[in-house]
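The complex is shown incomplete by one protein chain, all other protein chains being positioned as in the whole.
Entry: chain A
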Amino acid sequence: MDDVVVTSRIRLARNLSDVPFTIKMNDYDAGLVIERVRDVISKNKQYKFDFYEIKKLPFLKRQVLIEKHLISPALVSAKIKSAVAIDQNENISIMINEEDHLRIQVLYRGQNIQRAWEDANRIDDFLEGHLPYAYDETWGYLTSCPTNVGTGLRASFMLHLPALTLLGYMKEIIETITKLGIAVRGFYGEGSEVVGNLYQISNQITLGQPEEDIIANVVSITNQIIEQERQARLKLLSENRSFIEDKVYRSYGILKYARNISSNEALKLISDVRMGISMGIIKEVTIDKIDVLLNLIQPAMIQDYFGREMTPEERDIKRAELIRKILD
């Protein structure tokens, strides 16, 4: 589908004015907020949401939702009652009692930030019509953490940057864009590691700029990175063709024939193959198929796919089996 942008995501942080914020909340308040929001969401005619209370979900299901990036690890580790509403297409999730009372998140595959913003904005308007938002004329949307105040907006892209990484350009790029108010994170957001050459980039400033400008800034920097990644891929292909072909085909070979594979190894190999497809080296697999794999190989997703809990050893075997099946 998209050679560099894996997903586009918009997140809005919102709070209610008549309840303490999550740090000062007790379980009773938390339960009330959940019920109020659940009630409002059920009135929405446009989207159909499924509602989950996190503490009532089995461990595996929670992990699946994290791996699908529909909820954050912080929502699961919240000390108070928390919940999430997820639309049936699994693009929109409304987290309740994460760091803020409400976290509206819209996630699409590929380069789709505008659409994500439109959805998030529409849902925000709807919720605002029924709930007393904490908002201040000067400071905008009041958030739990001062780093989100103002728009409460985080616009982010998950980028696949194997060539820039391979050529050793990433350190410099990260240093440069950090100075431009852009944060770079790993696969699961804040504090997580970069695996499979997947980088999450997002705006850091939320106050003093209109939403459209914030998004436009992230988009423009993203576009420059995309361009550099494409140039880097061309450079690799023209200067190191046999090295790259060997690397890509070796990874493809392992994926196709391995009998036991960890999620980290799989991610690294999938990254090579994904790059190989975009370079025209591998033609028998599509990026779409590879992106499906990218999701499915994660620990909880594997168990969810086979419908039962497994030991890590068993998972590695089943992972290899699933990869072979999908690549066949």
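Basically, a contact is a pair of C-beta atoms (placed from the backbone, for glycine too) under 8 Å apart; a residue touches a chain by one contact, two chains touch by 3 or more; residues count from 1.
In the analysis below, contacts and distances are computed from a predicted model.
Between the names "Rieske (2Fe-2S) protein", "Acyl-CoA dehydrogenase family protein", "UvrB/UvrC motif-containing protein" or "Y-family DNA polymerase", the one given in UniProt for the chain missing from this structure view is "UvrB/UvrC motif-containing protein".
One of A:87, A:119, A:211 or A:304 touches the chain omitted from the figure, and that residue is A:211.
Among A:62, A:103 or A:319, only A:62 touches the chain left out of the display. The missing chain, though absent from the display, is touched by one residue of A:15, A:165 or A:222; that residue is A:15.
For chain A, the residues in touch with the chain missing from this view are 15-17, 19-24, 59, 62-63, 66, 73-74, 76-77, 99, 121, 124-125, 128-129, 133-147, 149-151, 153, 186, 188-193, 205-211, 214, 311-312.
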